[in-house]
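These notes concern the structure reproduced below.
Missing here: one protein chain of the complex. Every other protein chain is in place.
Naming follows writing order (A, B, C, D and E), and every chain is counted from residue 1.
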Amino acid sequence: MTDNAFILQSSPHFRDKDSVPKIMYAVIASLVPAVAASLYFFRLKALALLLCCVAACLVTEALFLWLRRKPLHSLRDGSAVITGLLLAMTLPPSLSLELAIIGAVMAIAIGKQVFGGLGYNIFNPALVGRAFLQTAFPVAMTTWIPPVALKIQTATYATPLANLRFEDAIAKGTLTPLKDLFIGNVGGCLGETSSFALILGGLYLLSRRVIDWRIPLGILLSLTAFTGVFWLANPEKYASPLFHILAGGLLIGAFFMATDLITSPITPLGTWIYALGIGLVIGLIRLFGGFAEGVMYSILFMNAFVPLLNRYTRPRILGEGGKA
Amino acid sequence: MEVLVPVITMGVLGILFSLGLVIAYRKLRVYEDPKIEQVAELLPQANCGACGYAGCRAFAEALVKGESTINSCPVSDAEGVKQISATLGVSAAEVVKKVARLHCRGTHEAAKNSGTYLGISTCDAAQLVGGNKQCSYGCLHFGDCVRACPFDALYMSEEGLPVVIEDKCTACGKCVEACPRNLFELHPISQGIIVFCRSVDRGPVSRKVCKNACIACGICSRACPEAIIIENNLAIITDYKKIDPEKIPEIEKCPTDAIGRLKKEDEG
Amino acid sequence: MRVKTFPHGIHPPEFKEFTAEKAIESLPLPEKVMIPLLQHFGKPAKPLVQKGDQVLLGQKIGEAQTLFSASVHSSVSGKVISVDNYNHPGGNPIPAVSITNDSQDLPFSEKEETKDPFSFSPEEIRQKVREAGVVGMGGAAFPTAVKLSPPKDKPIEIIIINGCECEPLLTSDYRLMLEAPEDILKGAELARIATGAKRIIVGIEDNKKKAFQIFQDKIQNFEGEVALLKTKYPQGAEKNLIYALLRREVPTGGLPFDVGVVVQNVGTAKAIWEAVSKGKPLYERVISVSGQGILEPKNILVRIGTPFKNVVEFCGGLKEDADILVMGGPMMGIVQWTLDVPVVKGTSGILAWAAPRPGLEYPCIRCGRCVDNCPMTLVPTQLARYVKFDDLTSAEKWGVLDCVECGCCQYICPSKIPLVHWMRVGKNRIMAMKQKKSA
Amino acid sequence: MKLSVRMVVVLTSIGLLSGSFLATVGHLTKERIALNKQREIEAAIIQVVPGTVSSQRLYEERDLSVYGGKDNEGNIIGFAIHASGIGFQDKISLMLGTNSSLERTNRLAILDQKETPGLGAKITDYEFFLTYWENRDCSVPLTLHKPAASSPEELSPTEVNTITGATISSEAVLSIVNGSLEQVRKLIQEGKLSSEAQDVN
Amino acid sequence: MSTKTIGQEFIKGLWDENPVFRQLLGLCPTLAVTNAVINGFAMGMATTFVLIFSSLVVSSIKKLIPSQVRIASYIVIIASFVTVADRFLAAFFPPISKSLGPYVPLIVVNCIILGRQEAFSSKNTVGRSVTDALGMSAGFVLAMLVLSAIREILGAGTFFGYQVMGPWFKPWIIMILPPGAFITLGILLAIALQIERRTKSRK
Partner (left out) sequence: MELLAIFVAAILINNFVLRYFLGICPFLGVSKKIDSAISMGLAVTFVMSITAVVSWVINHWILIPFKLDYLQIVSFILVIASLVQLVEMFIRKISPPLYQALGIYLPLITTNCSIFFLALMASLREYNFVESIIFGVGSGLGFTLAIILMAAIREQLDHAEVPEALKGAGIALIVAGIMALAFLGFSGMIK
């Protein structure tokens, strides 16, 4: 044993075993139920979209890393795969593949790499990709097909939320039953239809402590409160909070999108404000906005507030304010 | 009539506006010595703060007010000093060009590592865990000085030591501040002999950890006792001016190269 | 009994089983000791001996110059061979008195106190503690006499005896608590008298049930109680301990004095007792030698100034794969690059193991775990960022100076960012900046 | 003092010069711009009230003007209602033609809109949208047919079509139309339509 | 003041001192009216007109204006020419005037124009000032054309209103909406900077 072999470092000398790739792979694992559900409900369409998005994300990421002369091994951290998966999960199953690829490229390029890559982005990359597609190709992004299991033969098929917002579903009595929403036997984006699968994945993430429990809770609370008030005031016109929770992209947003570590606040108070804000804006858009669904916009909107929240919600230091 | 209305309107607006400006001009003008502007323009605008003021403009103000002298600016060259002195109407003292010199020759090869350093790659961070070198006085090789230099006058050589590019060095003193081991010092550019070591360990200890350490053998001080002494296990040049050029070869017989003139590889 | 604790903190693996059941052994006297003149928080002591002097065990060889300093005593009898810079486990060489041991162990003074130690006045206690060079033995080595001298406007109510030993691997305090509980409590009582406090609270983590029971038993004779604390790191950090026991917050930049508390480590309490009752200077201490890299982990009583090499050899030496050598605990200890450093008053352990290389450092993914675990409720990632980009004003505003360097953030960080290192760099730079400004 | 005077003089004279210059320019372009505006309106009136030979402004306020389309004999053969309101993004300005009894729609023209291109902006599309507004029974408020019908035959007489994916824009047009029709009816009842009548040309 | 030749005075506006890409001036209209090439072009032309005539007037009367009222005077002069441009478009090109909307009057506060008066025309001869104005305008028009071409081709599949992309192409509507404008300009600026960095490092 020579003297020269000792390690020189600052304390602490013990390290927890969790690492960034492990966290990322936990997120991927948590998406398994939702992916499985999408494959069940939309079959090959879903498979093709998932593969295309993941591949396009990986290729774009690799291209940028190469251009910036950074080591390619950071591809293995799994973050690009998550972006691809999450993007695919929020696309309508009928979307053509080339559009999906455009979305995936945009997600990585302007959602992530322009900020410097992993850890530096301000906005959720998957949602940036989706918002780009939604704005670039609004018709394609709001054309839905029914899930295979439903065995309906119509070319277009409204999502439960569009049905509620634009077709006066409550008055006509055609509001989608909660049971279907829970199982996922409804129209909508690949991964958002099955509430059951999403809750399963979300619970796994919570148990692994990958995501902050405050975010899903805060979103659900404020959305429930907001929609609840209107529902109680006029159940003839407004759907129940439970419907709003189960329908559309709320659960995937609350468990997988808003909780994105990088783009959510790091302080507890900031996290609460962020989560409550998302729920509120979702409620506003769904009830009064021009879109049937507002999860994507509200998360992006609140993402923009995150640096501000982080800055102004510094926790009180132990002993701060006391007299020395 | 149709033409008159707009003409009158515009005329009135013009009068109102110009009156406002006149009032503004007369009521709220702040007097500033035009010299400040002139001097500020002549300063190098490096805003390095070496003069002790918050940037060149603040320094210019101090100069005009007579609170400081142009010699406090180490960055200005002789020509600039002359011009500024002329503007200020004072004669400048002779300015000797100084440059920063590193007092260490502990290259990667010469100075032994103490272990595998796994930490932040800056000198001040490494210093916090005692440094990555067995020598506790020498260069840590992480280049805080290079990053601190506002003039790009420093670079890390392949041997692992920072090298001063004399032409670019303005003796602003940033590297002196940045080095956690205080290895830099400002010397007149003409200064020939320099002690390249700061180790005050006893000779045998120093020699064990670094090939180029001063081992306090005393050859140099015996060669030139009026200017060089050995104190605290280290050769110290007490008065540079007293070094007799003829004795330089004698001084350079240092067995560890810890004192002597700059060599080619130490220069830019 | 309710188990008390503080918010946040972490649960690193404890590894206490290596040495927890091993009784304290005495290390054979070393041939040579190197006693640094600075082994405490504050100014170095002024050497009282020169090369060639003959010294006796317990003889004062370094005199405290100011209040924030501590005297240094010889830990052997023998001859001074040099007073020169020597490696110091704190990192940088510091003047040290090297003494060759004549193996006589002749004590400097033999006068046994005849007076009942509890009848001393506070000033007398402080004087004896100062004379004996007692410093905090938990690691920070704050001069104990200072701790026992509360300012007049800050009355002290409670003496807390810190028996948490929350650092993994270390068991020296635990062994002391098992083997010398009376001495500890008597020392605490002296501290109580010296500060005019009303009662004593001994805080013990619930992984040391045996020690807790002994103290439960012994405390009956004293004004005080024993509190059980949750096993959590850093339960033994002063500010967190005070919060856990009393729900009082030591103000930022303040001391436990500010909330009427004085905290003493169990080892320090014992040293106080010995200093006052026997006039014994602090020239030896108990340390844990442990870790997977030590062949026979042990708790040993060691003379100050003994080279690590002697200690490690006594414990069977290092394993082949041991590549990290730490003085103190794994969370806050200081790495050593050589075994050629002396044991000092603040050395609570010598640890070695085969350290896994930290994984690839990723950019911060803002998971917020450091925020959720910081016992000081700081925002470590933000602080590290501010320091990294040299925004020292913001770093200070966000409380970098309040960081206690407990290491929770860096332990938990999935991105493997050297957060504590950045904090230390930041503190260092801020101090340098302030010095420059005041100069 | 001298400087101050100069400041005032210079700025005033620049103001005067500019004023007279602009007066000239304004004068020269005034008629032409007015003409352009009028032509645009006229073209729209002719479009929505076919057979119009001359037209007359019957009423004007913010966001609502009513024109009467006249045949050769000067009889009003229909109304052209110029109304505007907020759509998905911004104001939508439209011209609705009705028969003289205000019971049937003739045609609808969108004059100005900033809806989402390719989506809400389809309200300007004749095939997709405007054709479904022709010849509707507007004696009662019109309603939207949802989901979108693929041919006019699917609609009941009081229904108009939506644009798939741009329900808000369709609703906006509908509410502008229904709102302005109601207002015009009220104006007729109050007899305000003809009192302020003035010929457009 | 200037030591450049007349030719250099003109050329610099195209790249070295391009108002949009290099000086980040006049970004508001650059973003706002470049959803179609025709709009961008018309806006560029209107700006050119104002810039040239303002430079002409300002450089000819620069000696008469006391420096304290120069900004005010410039604003009045610029505003007058903007009014002319606005009225002209409204009178002779009503459709363009309509689609440009209030952005034509906004030329008044386009920093390129005031900036050039302040930085150049107030110090240089009439000839130089007009050349400089021409160069700057050319640079501005160039920037407008590049940006609007990208946005129109991707956003509508057309160029100057003519179909240029095949029927397979699905227009990216986002490009003619605000987000597309911001992102495109952001990327263009980055490209411009990258080119500049490259040429610099080669030197």
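In this text, a residue touches a chain if its C-beta (ideal position, glycine included) is under 8 Å from a C-beta of that chain, and two chains touch if they have at least 3 such contacts.
If you're wondering where the values come from, they're calculated on a predicted model, not measured in any experiment.
> Touched by the hidden chain, which of the shown chains?
Missing chain, whole complex, touching shown chains: A, B, C, D, E.
> Out of A:P33, A:G249 or A:G290, which touches the unshown chain?
Here the residue in touch with the unshown chain is A:G290.
> Per the definition of touch given earlier, which of E:I11, E:V109, E:V126 or E:M165 contacts the omitted chain?
Per the contact definition at the top, the residue touching the missing chain is E:V109.
> Out of C:G254, C:G317 or C:P363, point to the residue that touches the absent chain in the complete complex.
Candidates C:G254, C:G317 or C:P363; residue touching the omitted chain: C:P363.
> Kindly state which of the options A:I122, A:L178, A:L221 or A:L269 is in contact with the chain not pictured.
In the full complex, the listed residue that touches the missing chain is A:I122.
> What residue numbers in chain D mark contact with the hidden partner chain?
With respect to the unshown chain, the touching residues of chain D are 18-19, 22-23, 25-26, 29-30, 62, 86, 88-91, 116, 168, 171-172, 175.
> By the contact criterion defined above, which parts of chain C meet the unshown chain? Give residue numbers in ascending order.
That gives, for chain C, the contact residues 363, 385, 388-389.
> Quickly run down the residues of chain A that touch the omitted chain.
Touch with the absent chain occurs at residues 68, 110-111, 113-117, 119-120, 122-123, 128, 131-132, 135, 281, 284-285, 288-291, 294, 296-298, 300-301, 303-305, 307-308, 310-311.
Methods note: only the chains that are shown with their structure count from here on.
> Looking at B-C and D-E, which pair shares more C-beta contacts?
Most C-beta pairs in contact, of the two: D-E.
> Of the other chains, whose C-alpha centre is the longest way from the centre of chain D?
C
> Where centres are the averaged C-alpha coordinates, which chain has the largest centre distance to chain E?
Relative to chain E, the chain whose C-alpha centre sits farthest away is C.
> So the centre of each chain is just the mean of its C-alpha atoms; given that, what is the distance between chain A and chain E in Å?
For chain A versus chain E, the centre distance works out to 41 Å.
> For chain A and chain D, what's the span in angstrom between their mean Cα positions?
Taking the average C-alpha coordinate of chain A and of chain D, the gap between them is 43 Å.
> Between chain A and chain B, what is the separation of their C-alpha centroids in Å?
The answer is 53 Å.
> Spell out, as numbers or ranges, the residues of chain D touching 2 or more other chains.
7, 10-11, 14-15, 18, 22, 26, 116, 118-119
> Mind pulling the residue numbers of chain E that touch at least two other chains?
68-69, 72, 76, 173, 177
> If two chains touch, include that pair; go through all of them.
The set of touching chain pairs is A-B, A-C, A-D, A-E, B-C, B-D, B-E, D-E.
> In the complex of these two chains, what residues of chain B are touching chain A?
112-120, 125-126, 128-130, 132
> Going by the contact rule set out above, which residues of chain A touch chain C in the complex?
These residues of chain A touch chain C: 1, 3, 5-16, 18-20, 22-23, 74, 77, 116-120, 212, 261-268, 271, 310, 314-324.
> So in the complex, which bits of chain C are touching chain B?
Contact set of chain C toward chain B: 84-85, 90-93, 323, 334-335, 337-338, 357-358, 418, 421-422, 424-425, 428-429, 436.
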